[in-house]
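In what follows, a single structure is set out as structure tokens and then discussed.
A single protein chain has been removed from this complex, and every other one stays in its place.
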Amino acid sequence: MIPHLLSASDLDRDTATLVLDTAQGMASAMTGREVRKLPTLRGRTVVNLFFEDSTRTRVSFEAAAKRLSADVVTFSAKGSSVSKGESLKDTALTLQAMGADAVVVRHSASGAPHRLTGWLNGSVINAGDGTHEHPTQALLDAYTIRQRMGRFDGLRVTIVGDVLHSRVARSNVALLTTFGARVTLVAPPTLLPVGVSAWPVEVSYDLDSVLPDTDVVMMLRVQRERMGDSFFPSAREYSRRYGLDVTRMGRLPEESIVMHPGPMIRGMEIAADVADSERSVIVDQVTNGVLVRMAVLYLMLSGEKGTML
Amino acid sequence: MIPHLLSASDLDRDTATLVLDTAQGMASAMTGREVRKLPTLRGRTVVNLFFEDSTRTRVSFEAAAKRLSADVVTFSAKGSSVSKGESLKDTALTLQAMGADAVVVRHSASGAPHRLTGWLNGSVINAGDGTHEHPTQALLDAYTIRQRMGRFDGLRVTIVGDVLHSRVARSNVALLTTFGARVTLVAPPTLLPVGVSAWPVEVSYDLDSVLPDTDVVMMLRVQRERMGDSFFPSAREYSRRYGLDVTRMGRLPEESIVMHPGPMIRGMEIAADVADSERSVIVDQVTNGVLVRMAVLYLMLSGEKGTML
Partner (left out) sequence: MIPHLLSASDLDRDTATLVLDTAQGMASAMTGREVRKLPTLRGRTVVNLFFEDSTRTRVSFEAAAKRLSADVVTFSAKGSSVSKGESLKDTALTLQAMGADAVVVRHSASGAPHRLTGWLNGSVINAGDGTHEHPTQALLDAYTIRQRMGRFDGLRVTIVGDVLHSRVARSNVALLTTFGARVTLVAPPTLLPVGVSAWPVEVSYDLDSVLPDTDVVMMLRVQRERMGDSFFPSAREYSRRYGLDVTRMGRLPEESIVMHPGPMIRGMEIAADVADSERSVIVDQVTNGVLVRMAVLYLMLSGEKGTML
């Protein structure tokens, strides 16, 4: 129904479920084949337009596109015409004219992917814009939760850390509540957005009290470069109050799981033992990231334009 | 007739026409197919050897090669063995030994592509060398002009801006005059080459007086980094005298077109309204760039070596 993927809040429950089901279909299709590659998007061109570095996300999209036999072209802003003064509009018109069928964009400015849609006929996928959204991260997280927990309704998800600067948190709140989960945010007061009271979530400053009622705990990345900021307690204090170590993990119910979008700093927001424990689904998240991105590209680029997603 | 593409001035009218016709054939071949990819160059390796950054040109060649099913390998000089003291000759011998069928080279030194031909059996395509030439740019410009104007003979083309440092201008003057067009250069006296009086062109310092007799106006890129140079008037003065705004565009005849090789700085050498106007073929130039590069690669790499181009 929508030709682009800009924000998790644009996705209604049916569309989001379609993405997850398609990703699951991708997993089956790949498993059954000797050659783990589908011919679906042969001749289509996917452009990775990265104004910020993110090797993980770029490589995940690249792997997804190549497994569907699409051609992938990387257009990184460093040393490109962007640094020679070209506007975002002209970069978009250029990619359009070169025949980009989909543009995967990461940009430091919230809203940049949305602006791109005004200039491109092809599909735009937001791979992270400023502190705004990162919708494929939310979709891969939802896929992983469904895979392990089997349901969303009434599921208690706790998101812990720097919510203020986290596009991952924003996208997850939107998608998880659409799916019927109950979300709690745990963060120092300085790292919560001003308008958080209007979000459909509960807020707590005390991780220990929330964990016993949590099915899924999602640790956010600590961005080292912010550690000096006045927003932040000291690294040690942060880790003590908001980090997940083995003792604290012991407060979680039996069947609960631990998530992290990566890259993580072991010993800071998450202890090594926790990251490697049986509760951790962090590695599954990466695998599912490729599947979900295959699904999104497939739904956007195969068949009739604008009718699937 | 020639195995390499080093300079637009090497192309006689028949060869250049063959390239444009082949590019047109590529456009038809791609339009008719569900899978927009031709198998022609499967198993051939195209190396992008970029000693200077140029994301646009690199991506255009990469898209062209991939649409012909060639493998593309990017060899950028940054952090490569070049920075460890390797000579251009040894880089060439290395690419040759790795089985490069064509090497697309951009280099800050005029003549570098020519020197490469001494060490490579594969084809060399000049993608911009110093202030010398950029022949595929001239070919895509010619393709765009033919597409819109239907002819070259007697066509009045005006090239505006920093001719002194522009390989685009050099290549266009060579090719357009080969095709029978009449070229006028408009630039501040400091930005014209010393030997321009020997070129087969007219020269003017007054853009307004030339425009009414112009069919095609080609704006050159202003390189911001030169703005401080003594060559250059101030940005504001440059823009006032040599920039193309809507008022000035009004002096052009009805059917004339506006071109720019990109990346452009809107508001400097060209106003945003002009770039987006119906006269502007700037976006077509980008699309045609891929087609022309497909044609050049095809003519060089398919069939008998050295017999087509």
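As written, the chains take the letters A and B, and residue 1 is the first residue of each chain.
Methods note: a residue touches a chain if its C-beta (ideal position, glycine included) is under 8 Å from a C-beta of that chain, and two chains touch if they have at least 3 such contacts.
It should be emphasised that the depicted structure is a prediction, and the values quoted were computed from it without experimental measurement.
**Q** Of the listed residues B:G99, B:P212 or B:P253, which contacts the missing chain in the full complex?
**A** B:G99
**Q** Going by the contact rule already stated, which one of A:P3, A:G130, A:P193 or A:G262 would touch the omitted chain in the full complex?
**A** Final answer for the missing-chain contact: A:G262.
**Q** Name, in rising order, the residues on chain B that touch the hidden chain in the full complex.
**A** Output for chain B: 42-45, 71, 73, 75-76, 79-81, 84-87, 90, 93-94, 96-99.
**Q** Spell out the interface residues on chain A facing the chain that's missing from view.
**A** Per the touch rule, chain A residues meeting the hidden chain are 33-37, 53-56, 59-60, 62-63, 66-67, 223-224, 262-266, 268, 275, 282-287, 289-290.
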